[in-house]
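Every protein chain of the complex appears in place save one, which is left out.
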Amino acid sequence: MSPVEMNLEARFEAYVAEDKKIEPKDWMPDAYRKTLIRQISQHAHSEIVGMLPEGNWITRAPSLKRKAILLAKVQDEAGHGLYLYSACETLGVSRDEVLNDLHSGKAKYSSIFNYPTLNWADIGAVGWLVDGAAIMNQVPLCKCSYGPYARAMVRVCKEESFHQRQGFQIMLTMAEGTPDQKAMAQDALNRWWWPALMMFGPSDADSPHSAQSMKWNIKRFSNDELRQKFVDMTVPQAELLGLTVPDPDLRWNEARGHYDFGPIDWEEFFQVIQGNGPCNKERLDARRTAHERGAWVRDAAAAHAKKSAARRANTSETHAA
Amino acid sequence: MTPEQHFQAILRVGDDALVLGQRLSEWCGHGPVLEEDIALTNIALDLIGQARGAYTRAGSLEGKGRDEDQLAYFRTDREFQNVLLVERPNGHFGDTIVRQMLFDAFSLARLEWLAQQTVDLELAAVAAKAVKEVRYHWSHSSQWVVRLGDGTDESHAKVQQSLEDLWPFTGELFTSDDVDRAAAAAGLFPVLEDLQAPWVDRVKAVLDEAGLNTPENGWMQRGGKQGIHSEHLGYMLAEMQVLPRTYPDATW
Partner (left out) sequence: MSSHEWPLWEIFVRSRQGLGHKHVGSLHAADAEMAISNARDVYTRRQEGVSIWVVPAAAITASSPDDKDALFDPANDKVYRHPTFYQLPDEVNHM
């Protein structure tokens, strides 16, 4: 590294250590840029793919109010994806490039969205648990070192709490409803609990990117810390619902001041990440198909814009002449 | 206009909005570009809201205790009175946006009338809110028809075909039956036939700008308003209504 670069790197490290924000045109280490592109784009992909399991129930929503709420929520998710793709583009990569990585299978997205939504209560469980876990991950990101990412996350967090509340409200309505509804709610909790815990990622010892990300104030808490916080917050909520968390080892540990919980099946997690989850193929196919089928539309809009601009230029030339 | 006819007239407005809103909802997560996914979903949301407003008014008028959900989820397709145009399948994006443009031009005119009539003030309030929304829908759909008509050769050919396919469903919008006539005589509805010429002018202006041919008026399909629908509506309603029908005692 040249003396100039060493100087820039030292200044960068000092900035980060002082909790200052790094902005798009500031000098940054290549590895920092690459890590951010990976993290932000995968976050964006997660929002977009996340539209699919919930979108699955829009046409079958059991009341017009629920239909409207679910439409608004899924629309928010699209918006979040958009804020994040925008933040990513400030790092010198285009949306098309990162989408190509998603469609080719090179880029990852949150493993949770590879699970199916099988009954209406799943929509409640996804809002309550999945958005709940996401909020836990996202609030610290509002203070992350990269300005555009932090600002996008502030917007996202403002909108996200409605998502969790509406999810919990669905679970409450179901849990206090008919025996069939209560059974659906319990069934949804049974299927979504463990995948939600896996959302926080493996123990940091097993997580390749954690240490460097923490050093650069991109990641503020360890995976295990966040997961524990999530369990502690969520178990009392399940109790309020009158539902049983599907973990026979779950118990309050007075000495620790936290809930002890059972072992996570990390084999399942790694299989899902590698593409062997119940819905991986459907999710990617849906995104690829939408993109491919939309090509003629995007091309047409671009062609029209070009033609219009040319016409405007000709008109002004004629007037000037 | 009898109370029953008044009720059915409002139902038609609600059914058009619900069926079209349901169709647009199917695009969620599958749009040609993220920004457009958001736009279509926004329009769907507006339409669901319009349906809710219309159904709530219809239910209270009927006075039999039916609310918006009872009307949406417990009527059969033979009881739905939406026009055939809105139940056409989404097809590709061009089909969807042409369907939208043709309907928006009609809906805007109908809502503008409903917003200023004084026969049914509750319905007027619903319509007044909807007018603002549909002005935006019209702007969005007509701009897209121009982009696609005057885009690439491929997009031009595709939407010209969409137009030919959907044109036979536009006649129904302007063909009155007994309910429409009674509502118009009472001042609740505009005379539908009177809306046709301005609609043609409006639509033709967009098609001309788009470089598209306005199709010839041939045989027009109808029956939607009388409850005689295409085969598509049955499937749509089966999907839409499945949960409340399976669990009729449940609240959601």
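The first chain written gets the first letter, and so on, giving A and B; residue counts start at 1 in each chain.
To be clear about the criterion, contacts are C-beta pairs under 8 Å (C-beta built on N, C-alpha and C of every residue); 3 or more make two chains touch, one makes a residue touch a chain.
Just so it is clear, the structure is predicted and the values come from calculations on it, not from any experiment.
Annotation: of A:89, A:131 or A:160, A:89 touches the absent chain (contact as defined above). Across the entire complex, the residue among A:65, A:108 or A:298 in touch with the chain not shown is A:298. Listed by residue number, the positions of subunit A touching the unshown chain are 23, 25-27, 75-76, 79, 82-83, 86-87, 89, 94-96, 151-152, 155, 159, 295, 298-299, 301-302, 304-306, 308.
Touching residues on subunit B toward the chain that is not drawn are 33-35, 38-39, 42, 136, 139-140, 143, 147.
By our rule, only the chains that are shown with their structure count from here on.
Spacing of subunit A relative to subunit B, judged by their CA centroids, is 35 angstrom. Subunit A makes touch with subunit B in their complex at residues 48, 51-52, 55, 58-68, 71-72, 74-75, 78-79, 81-82, 85, 120, 170, 173, 177-178, 180-181, 286, 289-290, 293-301, 303-305, 307. For subunit B in complex with subunit A, the residues that touch the partner chain are 18, 22, 25-26, 28-38, 41-42, 44-45, 48-49, 51-52, 55, 68-69, 72-73, 92-94, 146-148, 150-152, 154-155, 158, 236, 239-240, 242-244, 247, 249-252.
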